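Here's a structure for you.
Every protein chain except one is present and positioned as in the full complex.
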Amino acid sequence: MSDYKDKKDLRHWFKNSATASTLTILLILVLMSAALAVAAPAFLRPNNLLSTARNFSAIAVAGIGVSIVILTGNIDISVGSVYGLAGITVGLLMKSGMSIVPAVILGMVVGGVCGLMNGILVVYLRLPSYIATLGMMQIVRGVCYILTKGYPVTGLADSFRWIGQEELLGIPIPIYFMLLFAVIFGVFRNMTKTGRRIFAMGGNEEATRISGVNTRRLKILCFVLAGVCAAFAGIINASKVGVAQPTAGNGFEMDAIASVVIGGSSMAGGVGTVVGTLIGSAIMGVLRNALVLLSVDSYWQTLVMGLVIIFAVTIDQVRKARR
Amino acid sequence: MKKLLTILLVLVLFLGLTSTALAEKIVMIGQQLGNVVFLPAEVGMRAAGEELGIQTEWQSPLRAEAELQNEIMFSLIDRGDVDGIAISCTTGDALKDAIDAAIGAGIQVLTYDVDSPNSKREYYVGTENYRVGYLAGEYMIDLYKDSGLEEVRVAQLEGIPGADDIEARKRGFADAIKDTNIKVVYSLPCNDNVDEAINGIEYYMGANADSVDAWYMAGGWPYVVDPSALPELNKWKLANPLHKVVTIDIFVETSPAFFELGVLDVAIGQDFYQMGYQSVMALHKLIAGEEPEAEFNEEIGAKFIATGGQIATWENWKEVIGVE
Partner (left out) sequence: MDERELTMTTEKAPLLEMRGVSKSFPGVKALNRVDLTVYPGEVLALVGENGAGKSTLMKILSGVYTMDEGQILLDGEPITIDGPLASQKMGISIIYQELNVINNLNIAENLFVGREQVKKNGLVDKQRMHREARKLLDEVKLPLSTHTLMNRLSTAQKQMVEVARALSFNARLIIMDEPTSSLTQTETRTLFDIIHRLRDRGVSVVYISHRMIELFQISDRVSVLRDGEMITSLVTADTTEGEIISAMVGRDIDNLYEKEPADIGAVVLEARNISSRDDYLKDISFSVRAGEILGFAGLVGAGRSEVMRAIFGIDPRQTGDIFVRGKKADIRSTTDALRYGIGFVPEDRKEQALILDMTVKRNMSLAALDRVSHGWFIDRVRESALVNRFVQLLKVRTPSVEQTVKNLSGGNQQKVVIAKWMANEPSILILDEPTRGIDVGAKKEIHKLMSQLAQQGVAIIMISSELPEIIGMSDRIIVMHEGRIKGEFAHSGVTQEQIMQMAVS
């Protein structure tokens, strides 16, 4: 009777482990950066590196949230709108006198509520996630316009700018937040019961449900987390530019999702790492930086970004599939 | 008794409906819902509407796309209750057919801000973007007239490729500096997106602060935010008095902060409030069968209602913008 064959050699590990996947994209990032450093030495200037990192921190934070939804085999394209609404919420609250900490917390709560609505649509109305979040994307963006009547929220207290613009020990604050989110969610995914159940649900939802897990509540939780992360990313951004714009985050969902996918998460669910998402967002950030440093027209930017996404994911597929 | 009430109700409804249907209605179309620049136009439109006692509507597409504006135009024609339309075209030629169709349906149509020269419109309200760009060029020349520099290298910020208004401003600027020592060495398109503009400028200045003498912002995207969002640009500007910045568009709420910090030299604003106000006034006259006051302008190819603008410089910005 044939029993399981021992494949614990290097090749097997290389094809199958999450670490191998992360190393592959890390390699891509390093190569990209090296090439850029040669073509435009200004890339390596500390100011530039920190500036780039500051920018992709927002993508990383939102990406970390979205990656939990993607882990379950779903998608959330409303993150860009939630990003905008959170910034506006904090701005309006602070304009009416609230101090920054409660305002930011409420902004994140708003993000969580949007996520909750996404979750309810997907779980109870059984809408496919791309349709539910597409609808929410429009609705939330509409709320942005309605709340502000199109005007950016300006004239905010200096404390508003702290998150996005200040530095601590020479490193921009957003980077600290990016690492904080990474650690929190890394621990959550890999060390808690709920995190384990989410992975299981992503691998086989029916089997997980039959194993006694409340998959409905769990799925909603994933969307709520994505909403909270998207909100914080939007708050970082609004703080960085000093005003909260109703149009903020238009198209941002593409960046967030791309960073997750490049980072090795499978759209089918069940596979992915937080570090991968960080590297994915770093790749996106370095790419944007590269395009300006190399004086590439914006017209080419979207084309190049698309090519990079396809390239990075293909390399990963090749690694997995080579027999 | 019931019968009487029903008749009264129907009569009231009928009168109500017809009165709204019969009321004069003017619709203004902007380029994009999120574009801050158009907000004063809406305010001006409403003010004029209140003054004249007519109904005004503001319609803008979600994205700055000609196709979306066309959709709005055609649905307004189909509605049947619109008397006048004022539109700022994303691309003039793309709106030509819609404008002509509206005129053909008996609606009075004029263009504001961005024109559609090949259409049948007879009036244009605005400041003529080419002129504005040319003016910016003249100011740039003036700023450097005593600099002693051999060559003035200018970085340029533009928006969505091919958008008529920005293209006209670029052309105006280019023509103004044509035979001078001022050259545009880099052009950064920002896709009409404030964040992209800021990130692009910051990255570029982080790397090339020594190879640029001046910035010409053909659109005021960076100036809707707080100056603290542009540390690299500001650092570069303050490092050398011969570094100059000229921008189009004045934003009453946010531009002053930049002048205050000394990181902006000249801002050429268009008066969108007037564009809104004047468009409604002009349309109202046309609907009544009268002729608004306007002179025919050769270059534009239509009767031109100039709304002028303001020019704020590092010297006079406080008075011009009217800051408290």
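A and B label the chains in the order they appear, each numbered from 1.
The criterion applied here is as follows: a residue touches a chain if its C-beta (ideal position, glycine included) is under 8 Å from a C-beta of that chain, and two chains touch if they have at least 3 such contacts.
No experiment lies behind these values; they were computed from the predicted model shown.
J.: Going by the stated contact criterion, tell me the shown chains that border the hidden chain.
T.: Taken over the complete structure, the missing chain's partners among displayed chains are A.
J.: If I consider the whole complex, including the chain that's not displayed, which of A:V101, A:L125, A:L169 or A:M191 touches that chain?
T.: Final answer for the missing-chain contact: A:M191.
J.: Using the document's definition of touch, tell me which of A:P46, A:G170 or A:G212 contacts the absent chain.
T.: Once the missing chain is taken into account, the touching residue is A:G212.
J.: Where does subunit A touch the missing chain, residue by residue?
T.: So the residues of subunit A touching the unseen chain are 1-8, 16, 191-194, 196-197, 199-200, 203-204, 206-214, 270-271.
Note that in this section only the chains that are shown with their structure count from here on.
J.: Just how far, in Å, is the C-alpha centre of subunit B from the one of subunit A?
T.: 35
J.: Which of the residues in subunit B come into contact with subunit A in the complex?
T.: Residues in contact with subunit A: 33-34, 36, 38-39, 161, 186, 188-191, 193-196, 198-200, 202-204, 206-208, 224-229, 231-232, 253-254.
J.: Quick one: in the complex, what on subunit A touches subunit B?
T.: By the definition above, subunit A touches subunit B via 40, 42-43, 45, 47-48, 51-52, 55, 145, 149-152, 154-156, 161, 165, 237, 240-243, 245-248, 250-251, 288-289, 292-293, 295, 297-299.
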